[in-house]
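Taken from a larger complex, these chains appear in their original positions, while the remainder are omitted.
Residue numbering begins at 1 within each chain, and the chains themselves are lettered A, B, C and D in the order written.
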Amino acid sequence: MAADPASLIDWSLLAFDPPGWGAVLLAGLMNSIKIAIGGYSLGLVLGTGGAFGKLYGGPVTKDLLEVYTTVVRAVPELVLILLLYYAGTDLLNRLAAAAGYGTVDISGLAAGIFVIGVVQGAYATEVMRGAIRAVPPGQIEAARAFGMPPLLILWRVTFPAMLPHALPGLSNLWLIATKDTALLAVVGFSELTLVTRQAAGSTKAYMLFFCAAGALYLALTLVSNLVIRLIELRARRGWVSTR
Amino acid sequence: MMSEESTIEATALTQLPSGRGFFKPHRLVLMAVAAAILFCAIWFMRWDWLPDYAGRLAHGVGVTLLMLVGTCLLGFLLAVPIGLVQVAGPWPLKLLAKGFCTVIRGTPLLLQLWLLYYGLGSLFPQFPAIRQSFLWPLLREAWPYGVAALTISFAAYEGEVMRGAFAGVPAGELEAARAYGMSRWKVFRRIWLPRAVHRALPTLNGETVLQLKSTPLVATITVIDVYAVVSKIRQVTYLTYEPLLLLALIYLCLTALLVLAFRYFENKIPTRSA
Amino acid sequence: MPGIGGDAPMTERAEAIAVRNLHKRFGALEVLKGISLTAYEGDVIAIIGGSGSGKSTFLRCINMLEVPSEGSVAIRGEPIAMRGDGHGGLVPSDRRQVERLRSRLGMVFQSFNLWQHMTIIQNVIEAPMQVLGVPRAEAIARAEALLRRVGLFEKRDAYPAFLSGGQQQRAAIARALAIQPHAMLFDEPTSALDPELVGEVLGVIGDLAREKRTMLLVTHEMKFARNVANHIVFLAHGVIEEQGPPDQIFGAPQSERLKKFIRSSH
Amino acid sequence: AEPIKVGFAAEPYPPFASPDAAGKWEGWEVDFMKAACAQAKLDCVITPVAWDGIIPALTSKKIDMIVGSMSITPERLKTIDFSDKYYNTPTGVIGPKSEKFDATPAGLKGKTIGVQVATIHQDYANKYFGSAGATVKEYQTQDEANNDLAAGRLDAVQADAIALDAFLKSDQGKQCCELKGNVKDDPEVLGAGVGVGLRKGDTELKNKMNAAIKAIRADGTYDAFSKKYFDFDIYGG
């Protein structure tokens, strides 16, 4: 079978209207972004809680969080996703059943967000912990000396002061989150990677679709980088530039 | 400002929780709870399949380790020039290396893997020249594609690390080497490279752990690593949790092994706590 | 004149800060071994002593940044409520009371501790607005007046990192003044500064002293202490070794330790 | 009422079920599912699930039934329940036109044969061909196995004869491959036809589906939509 380079690329497959797959790919991308944003936000919440727990919590809290961050950071995301996807929702269902709610309906989107969130939470815990420890204690002490209550200190001083230290790590995590969504393909969630595979499988235009998806991911990364740079610029106001 | 290296240290598991002062009263309670959970897991879950698959699991672990070590070594060999040209190369090479790192780091590994295997791999047979070549038996297999994808990915991430490491070697030490009459190659081989690697070790540690965690992706292209073995167990036994829990445990142990190995290397050349 | 221990002298002025029999232990180390001191409104008390003698700890006990192990502290006649912590120490029993009292003690640290993510004016209005609930416009007006006073009006929108040490410390003083404190607490306000910057900060503190603002001042600047304080307390090994008016302390020291300390600090 | 979530394998499995570019699922099995649900007056929605995890998805109640060309086997019956069969087809083996062999253990000796994981074909291939010196390679999807056969990475693919037929009719399949024959039946492994997978104990749904299958067989609906895809009786004997 001779290869005809021209016939290798059939651009009409990327058209927006069926039978073009463009719209499907974009929908997949939207799903990926939704999960990435949701999972990342959940990860931030877990990470903030985890970081404060690890720094200021009781001994049991600290140990449990240590187990959480160690296990999540040592076990492949793919395995965690399978475990959490099945076990997590199963557990939730059983709890709901025990509480008398009957089965709760967990959408693939919610499950995906939950899974990515738990994974991200462990990493975010470590990033935030390092960042909080980098805040000079005098900054917090000064706030206490002015009679600020703990939560106010957290909100007005600790949080903004640690942000510049946390940002590089957090931006990294965001990029990881966008790419980890691809792993949800293995549980059949129709994010970008899975729809790419479906499109490629249906049309046999593997190269075309994988490259197209790669370009979409890359675009997402590049746009993210741009936004991250803007955020860093803003958060680092007040710091003498070190670069 | 946190450097790129410390970011990776924070995100990857590079240290094990220290054992010093381990035994505290609350820990004993926690350990009792953990033991109880473990006991329940052993008692109430099904593990009767384990002996049947022990051999295949061991083989799978072997494949995983082979993939890890092979791709890390190959990837590192690629990463050194990629890092070097970004620091000291002419601009076309610099741009090329930079672009390579950006593209690879900006797209999911799973996608790269499929692109290589299903995309590129399905183009090859259309060329009779390739089909007849001596490489064909190799190209028919799945593992070369897995090795290639993992190697490229590691090279891209490590290329960035090595760029930082090369740039971070104090200029004075290189100058000293030149001042004693070392040739450029000798300066590179004896001073610049070892010093950069030494600086990068903690980061390499983190990246290697991340690489270990990427290896199961090769199972999606029919390479039978430990993940694939466990998938198979799941499909045959219809057990949801037990094989996955075992798999998690295996990866935990492998990670611990890696971290310990790196600690050994790092301790070979002590650095003052920085 | 400040009162000493139990035998407070007759005076019309109200008590600003009254410390009774204060002890502070860090583990086995007893840093303060029973200190009593009363500052009346308008007093400027300088606390001197060797390194490690417990000066900072004493100051920090007053606004509960360190919790005393024993003894009591009263601000403007209101004793800070304390209870045992079950391990032989104390804890404040009412967090809100501590916060309220703290919000009227202006503390200035050795290392300034300005909030790096806020501009100078934001630093100054932060506590009045967030803790005392002063409306924004009023807080800004007051902050601008204070900044003008310490000579930093033009720097109002700069971030602390871009200021010299002396400017930062003056901003920290303005920040402390912004809460209209009953008393100011200074912990070695100039010892982190380059010698040529010390003067500008001492100038500001001297002005405050002349206004008869109540101040407790830990310092190593003996000449300055002698000029601005109306009472000197010499701390050594966790007790008040000697105290009195500046001329007496510096002119006619009684204890051997004080004599040696004064000699060595020239 | 609560809609019934019908689990489909997310991976395309033409001509039974595959999504089109508009994201709509189509194929024989989709038509069957629609007809059966209409008959049973059930509100059914398609929920794509990775084939690999489709049984756990059922047991963990992410879906309520599986319409995924899943054969009824003794092994599966330990974990889940099945409705009566709704189709049954022979199992075939295909291979490249350039090589001559037949679908027997002897013919496949030394060859690499591709199957989809977690299928009866995998079990069969392992039992009869693997033990006779063939290498059995497992794929997540049938599609990938077919593709690797076309790409020359495989010598043979074993699967449902109908699925293979669809592939052989495609552009890719037409060029490279041909049917090498059907394998010898072994009901112990290949099961007794394809049924709707159900959770154990969900007898109400099971009864409804059994009734619905009987009804659409009886009233001709089944034959009507089957004609669109096949020119023979897919229900089997």
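Quick note on the criterion: contacts are C-beta pairs under 8 Å (C-beta built on N, C-alpha and C of every residue); 3 or more make two chains touch, one makes a residue touch a chain.
Remember, it's a predicted structure, so these values are computed and weren't measured experimentally.
This structure file defines a complex whose chain copy numbers, by label, are A x1, B x1, C x2, D x1.
The rule we apply is simple: only the chains that are shown with their structure count from here on.
The minimum number of touch steps separating chain B from chain C is 2. Ranked by how far their CA centres sit from the centre of chain B, the chains are topped by C. Chain centres defined as mean CA positions place A nearest to the mean of all protein CA atoms.
Chain pair with the highest count of contacting C-beta pairs: A-B.
Between the CA-based centres of chain A and chain B the separation comes to 21 Å, rounded to the whole angstrom. One simple way to say how far apart two chains are is to compare their mean CA positions; for chain A and chain D this gives 35 Å. Here the spacing of chain C and chain D, counted between their Cα centres, is 82 Å. In chain B, the residues that reach two or more other chains under the touch definition are 118, 122, 125, 220, 240. Each of residues 52, 56, 59-60, 144, 147 in chain D touches at least two other chains. Arrangement of the chains shown, judged by which pairs touch: an irregular graph that fits none of the line, ring, star or complete shapes. Of all the residues in chain C, the ones that touch chain A in their complex are 63, 65, 95-96, 98-105, 107, 109, 111-119, 126-127, 130-131, 159-162, 179.
Those residues of chain D that touch chain A in the complex are listed here as 9-12, 14, 18-23, 48-53, 56-57, 59-62, 141, 143-144, 147, 171-172, 175-176. By the touch criterion given at the top, residues 118, 121-122, 124-125, 131, 136, 140-142, 220, 222, 228, 231-232, 234-236, 238, 240 of chain B touch chain D in their complex.
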